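Provided herewith is a single structure, encoded as structure tokens, for subsequent inquiry.
Certain chains of the assembly are absent from this excerpt, and the rest are unmoved.
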Amino acid sequence: MEWRHRHLFDLDDWTREDIERVLALTSEIEGILNDGGKALPSLKGKTLVNFFLESSTRTRVSFEIAAKLLGMGVINWAAASSSMAVKGESLKDTLWTLESMGVDVVVVRSSWVGAPQYMARKLRRARVINAGDGTHAHPTQALLDIYTAWKRFGSLEGKRVLIAGDILQSRVARSDIIGFKKMGSEVIISGPGNMVPLNYKALGVRYEPDFAKAVRESDIIYLLRVQKERWQVNAIPSDYEYHLSFGCSEETLREARGCAVVMHPGPINRGVEIASEVADGDKSLILEQVRNGVLVRAALLYLYLGGDA
Amino acid sequence: MEWRHRHLFDLDDWTREDIERVLALTSEIEGILNDGGKALPSLKGKTLVNFFLESSTRTRVSFEIAAKLLGMGVINWAAASSSMAVKGESLKDTLWTLESMGVDVVVVRSSWVGAPQYMARKLRRARVINAGDGTHAHPTQALLDIYTAWKRFGSLEGKRVLIAGDILQSRVARSDIIGFKKMGSEVIISGPGNMVPLNYKALGVRYEPDFAKAVRESDIIYLLRVQKERWQVNAIPSDYEYHLSFGCSEETLREARGCAVVMHPGPINRGVEIASEVADGDKSLILEQVRNGVLVRAALLYLYLGGDA
């Protein structure tokens, strides 16, 4: 069955069945890798370009490893030394050039909200995968989060997901809220008042200002990174004070449900939103998220590029 | 039959037969790719180094994709963090090091005229391919231009090629003039007086200061990029005024021959040497040039490295 989406911008136009298809294919890929990886599906001869206008090593490397698992060629397009930077080439012309050279999929990270959609409108043949656009969306992160939680709980139906921290500026939060709700979970948010969007009700979530209470009531405790590099002004009095109110410590977790898990998109700020003991503790799924990121991205590349099995 | 050239500096010592061999092999590679690419010739086990002393993403990526098509390994040598920059290693020693590590072909881009020749004298086994040296030569660009025009016209014998813009500083112009003339075309140049070399007659071309008239009389309208980053002083009054006199607009093209095509080495300056409507119009071969760049470079790598078919 062909994949019905041409590009991946966000999960808002996905159905639950779409997500479940990604989960199933990822699970299949994980099984093949655990058996030595010989029977992996192949995208040999296809080329991915990592088109990163914003710095990121972890997401770029995750896509690079995923693509190479399937035998793809990978081009790392360097923004700083590119013809866009040096010779003033327009984004449109840069994309057409890459497409004409044979690039099949453009993985784009940009601080500009809507960049993936703009790029997709310009491309004729190549697919676009959003690897994070500004504060808007980060759908591959949400899918790897959902995969990780689904592997642990079997079903996400009726689970309560707490997303805590800087919701306002978080593309991860937005995509995760959409994705977990489609899977039947209930999502609540917590965080300092100045980090919560005024219109949070439009996201279909409940706001619980008392972080400790929210932790007690949740199955999945998803902590966001305090993104100091994004704040124009000092948004928190100090790391320590943030940690006291909204950081997840061992003490906070002691009140959590027995089955509760802790997740984080990384990179983590130890001692700020998460205590070291929690990050490295047995409730933490953080490194499983990283591992699953490679698997989910391989599955997505396969679906979007329609390789032969 | 073995390829008689050891290195690729420029086309001045090539025969028409040499060019035609590249055209034929490129055409063969294009055919194999259109059939799914399974029967591509192989240079597996060979290594290419992109040795770019001047910033360039498009040419570097074009070579990288071409090399990977043939199964080659690709090393991107980063000038800024190299032992040349950091530890003062001489160019000669850097080359010997790369050669000793097993590099088979050095693709060099440099602002220094004659760098490829100097490098070739130092290397013992590895081949050098000039990917642009200063204002001197850019032979792989010329070959992809010739291939693109040849595909369109069948033969270039007797065709009139107009090369317009900043001839003085253009390595593309020099290599294209040599190449198209070898293929039996007539070349005329146009552009502002301060952008035309005083000794243009030595290039075997005619200078037509009236751009619109030159367009009317030509089969191939080759527009050069206004390379503002190369001019020490303001060489043109403004983008707008350049466009009025030497930019190719839809209006200019209305007077052109029915079969005429528009070419450009990229990246384009929309609204300066070329109007957007022309760049994206049906006479434009610009994206075909980009696509053919990969194919021609694959053919060249194969010829110079003498792989097994």
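Side notes on the structure shown:
Note that the chains are named A and B in the order they appear, and that numbering of residues resets to 1 at the start of each chain.
Everything that follows uses one rule, which is that contacts are C-beta pairs under 8 Å (C-beta built on N, C-alpha and C of every residue); 3 or more make two chains touch, one makes a residue touch a chain.
Everything numeric here is computed off the predicted structure, so don't read it as measured data.
In this structure file the homo-oligomer totals 3 copies of one chain sequence, with 2 depicted.
In the analysis below, only the chains that are shown with their structure count from here on.
Centre-to-centre separation between chain A and chain B, using Cα means, comes to 41 Å.
Of all residues in chain A, only 45, 47, 73, 75, 77-78, 81-83, 86-90, 93-94, 96-102 touch chain B in the complex they form. Interface residues of chain B facing chain A in the complex, by the touch rule stated above, are 37, 55-58, 61-62, 64-65, 68, 225, 227-229, 266-270, 287-288, 290-291, 293-294.
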